[in-house]
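Read through the structure below, which is laid out as structure tokens, and then see the notes.
The other protein chains are all here in position, but one chain of the complex has been omitted.
Moving on to subunit A:
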Amino acid sequence: MEVKDASAALLSNYEVFQLLTDMKEQRKESGKNKHSSGQQNLNTITYETLKYISKTPCRHQSPEIVREFLTAVKSHKLTKAEKLQLLNHRPVTAVEIQLMVEESEERLTEEQIEALLLTVTSILPAGPEAEQKQNTNGDVTMDEEDPAWNSTTGPSVS
């Protein structure tokens, strides 16, 4: 076996997530040889990698979102590796941006860091925990509004 190019392309977590989910669907459809001993390694690594990526914000991304994000951050002049890290991690604080962007104090002013944070949080969808937080907030507001039995169009009592 020969390795022609050990780094032909960088893949984002979303692309790997998409590939593994598609592969899982295909193999589920063609059923029978999933459990043969030879496929055990593939099953293990696919399961573990999917489990890992599903806990990150990448599972809610789509090709359009990725394209939109890359065009939006073009003005900040980031390297490919930095854009990839922003895409994979979705930082929400300035500290995280400073970790992922090299020499961020010299290259980005505070306003630019704020703008970058805004771009990241507005374009990239939040992770599963953030969604849960949003759902519980939604429940709270629903309780404050009047529930159905106080409305005038309720069941008539006569």
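Things to note:
One rule holds for everything that comes next: contacts are C-beta pairs under 8 Å (C-beta built on N, C-alpha and C of every residue); 3 or more make two chains touch, one makes a residue touch a chain; residues count from 1.
Keep in mind that, in the parts below, contacts and distances are computed from a predicted model.
Chain not shown in the complex: UniProt lists it as "DNA-directed RNA polymerase subunit", one of "Queuine tRNA-ribosyltransferase catalytic subunit 1", "DNA-directed RNA polymerase subunit", "Proteasome maturation protein" or "Septin". For subunit A, the residues touching the chain absent from view are 1-13, 15-16, 19-20, 23, 33, 38-39, 41-42, 44-46, 48-49, 51-52, 56, 81, 85, 88-89, 93, 95-96, 98-100, 102.
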